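A single protein chain has been omitted from the complex, and every remaining protein chain is retained in its original position.
Naming follows writing order (A, B and C), and every chain is counted from residue 1.
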């Protein structure tokens, strides 16, 4: 009869959050972020290795496959600080790929691939296509089976960190149904990858041509489990995007507050003007709501109410992160309009974040179906 | 090739507007409005007679029927000041009823009824029913024809000024189709009328039972013209409601500004605080937009673009009037919460106004059909 | 009983049973939704009896000390009881100022005599309390209180008036902020906080008509009213600090309140239910995509407040700004309640124009009335605008506007 608390947060999560916060603060001050923007790979492989060594890539992978057997609630405690410090790594994609394999992989696939991921093999997700639709079943790439070999064709887009990835998990149509295929990066020629120019300059995004690529037929994930795995993938993606957005909003708000409390105009600190002060409060309360949704979603993500919870988190966090970034630019005045001002980093990140896996309007539409029908 | 101006405003309109503004200011200061709230009829019959003597009831009635043969653009110049001074009279309903008769009446009906209206016979519109739907064809009242007589049944709601009306124009189903019937008020027993309690206390609204009421069959308006007359009625109603809302918003804003420039808190005039000042500016710009839509709609109301124009006017004016009233209460602080503060008069009027003939969301939906499909 | 605490589960069940058995049925008059809306004797007496019944059953002031009328139990038990009373939509506790402001204040800093004299009667509803902070010309600016209290021997002679004294005509006591020294450097000095008896000569509460058309507030006039210095709580001249302490109880930043819910809040579930009973454009309102979006936004706001409260209980998840959630509650809750009333009203098409008193009014006209009444919370206790100043300054550390004098 005890009422279940809406948010649970274990000792373990608390420790992880603290560690991750300190790690990200140390490794990714904004100057480092700007350096990585200029660097080809877009992230520091040394940092990636440290993350792997900390066991972060295996957090939600069962112990039998080399992970620590925790859950997505623990992953969130890493993703939020990463977002806060704009530390763009393949962490999210790699983690999500592992979950797809866990959900739909055959025993052999799990044994073969999960330990590699847990150790830090960068994994890229190739699920998007040129149409830009958020529906994971809207897939036009194809796979044709020929004996033990699959021959692939078509183009995947917005594949982050594909160049440095060791594994690529792609969606294709196989016999008319959406299938997930594991591709060893070495099966792709370098020329199959084209770097994309995206709004969030901390990202390294690629378009991948699958034309003529062959993979062993054994690399297809279990067809019977693919749909449920994709559904869970959508939820988990939204969860991590929400975590990233919550972290990003917090940093963006702090950056703005710093300016509002030091910049003077008309002989007053500009933060004393209500038009700025009250908006900052609106962002604060919006962010608090987003973070409450986030940790609630992290608590119930694997339960029946998980979908509702995570859609709320994504809707709220997308909207507030975008707004916080927008106001950060505006409130920095002329300086906000320059590349030098960090406000743009957050606003650009928010655009990327919002445009992944559905924006606020999209998720509210789904929520209406869940809650009103 | 000369570009037609989007808003036209004749010398005649200008004069009418001036006269009406002065008239309403003189006759309906807010103290008089509060007096009328306490009075049974809810309006001053002396003022009504003066309005009739000024020829206002016949403005849009052709000269052959005793009017002055002007158009709805001229009526708007009366309706806006009436709204501004919360002068609740049967002006709008009477004017709109005349237009329905003009549009769908037989020659005999026009000759019989229009001169009476032009002279000031109060006319009530009985078009609503208990379902509260804005669709004028959603009618459940019935008329059954028996020789030269129609026998009516059912209940009409939200009939303003029915008690003092000499003529009632009601919608009923006749042979399955919506029909409009002229009812001499004397055909109704007093007991058929029940006064309604409505949010806008300046209104006198009634529920009318038509059960057992008989009227001559000759009182039915031309069936072939009824649908187009109702469509035009909807547009004209929206036009006058928009005018009323624009006037009401202007008065409400001024009332608020008066407080903001005289009330001090924390040693400052409260209007110097940006949270109040900027909101007042938002109301101003929203009101300017509403008024521009209004006079554009008044210009083109009888043309092809009239529907689009008037829906924009209604959507914008409903929304801004409601918001202006809401903020007026809030910005008056504790005083705003009292019956004594005039803010509530505007807010209540805005609720009534918005809820007639479709709110902003409703009209934007129709606009989307007009503009995007 | 404070030694052998009942089992939580058993207690929860006990409360649930008691409430189910004892909650009042539907009345033939429209109940007010908070103590600020009590407009008739019938409403008042009904609510007073209900609070007394809840107290007698042991479900009010449970964490307050036993010696003054409480039960000295952990707050958790009261929370369970309060939640259950709210969940079953029982009437609110009418002695709100006593339970949530005066009581906690007296327990916090009152004298032993004051505790003995007042606390139990607050809980039992024998003595109603009202508040005398706001004045007609200084709404939100409490520091500018001008009601004069001039010392005359061991008494103070009071002149002036207070406004928004809910239950003023029923109250036995008022918590009163008055100016005992008009010649101070700062307006925040020279104020004194009294526990003022309402039945003395020269104190006259006059009901004010609200914009809803109903009653619920008074303006309380002081005409040479004589108050004893024994009525002071805190120290003479330090009334501002006492008032701030009191407001902390209200703004929910700290605990100490007696429990029991103080509002019969409208819920989003009720609005959804209403939506299902209304049509838009020839179909059920809940099929309209714009209405759906609006309802989902409201559901989210509602859930966010609940989840904020849950998160606020986990220190690691509120470490950056622990005051943020507690201090925002009043702002968010009051604006949400107003929005709820507004949306609910808008669902009713032309029928939204009916008001309380009309037979055709949907749900007796509670929705438009609810919207209007909701302003009491967006205005009272510090307007939403002032709440944002406070949050901006105290939680976000943003600067105040420069002092002008």
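The working rule: a contact is a pair of C-beta atoms (placed from the backbone, for glycine too) under 8 Å apart; a residue touches a chain by one contact, two chains touch by 3 or more.
Just so we're clear, the structure is a prediction, and the values are computed from it rather than from any experiment.
J.: For the chain that was dropped from the view, give me its touching partners among the shown chains.
T.: A, B, C
J.: Determine which one of A:256, A:316 or A:356 touches the chain that has been left out.
T.: Checking each option in A:256, A:316 or A:356, the one touching the absent chain turns out to be A:356.
J.: Quick one: which of B:31, B:108, B:224 or B:372 touches the chain that's been left out?
T.: Answering carefully, the residue with contact to the hidden chain is B:372.
J.: If the hidden chain were put back, which of A:11, A:190, A:267 or A:373 would touch it?
T.: A:267
J.: Just the residue numbers, please: which parts of chain B touch the chain that's not shown?
T.: Interface residues of chain B facing the absent chain: 1-2, 5-7, 9, 13-14, 17-18, 250, 257, 260-261, 267-269, 271-274, 276-278, 280-282, 284-285, 288-289, 291-293, 295-296, 312, 315-316, 361, 364-365, 367-368, 371-373.
J.: Write the list of chain A residues that the hidden chain touches.
T.: Within chain A, the residues that touch the unshown chain are 128, 130-135, 138, 157-158, 196-201, 205, 207, 265-268, 273, 275-276, 326, 329-330, 333-341, 343-344, 347, 351-352, 354-356, 359, 361-362, 365.
J.: Which parts of chain C face the unshown chain closely enough to count as touching?
T.: The missing chain touches chain C at positions 289-290, 293, 401-402, 404.
What we mean here is this: only the chains that are shown with their structure count from here on.
J.: Hey, how far is the Cα centre of chain A from the one of chain B, in Å?
T.: 54
J.: What is the distance, in whole Å, between the centres of chain A and chain C, each centre taken as the mean of its C-alpha atoms?
T.: Chain centroid spacing, chain A to chain C, equals 43 Å.
J.: Please report how many Å separate the Cα centroid of chain B from that of chain C, as a whole number.
T.: Using C-alpha averages as centres, the distance is 40 Å.
J.: What are the residue numbers in chain B that touch two or more other chains?
T.: Within chain B, the residues that touch at least two other chains are 273, 275.
J.: Which residues of chain C are in contact with two or more other chains?
T.: 385, 388
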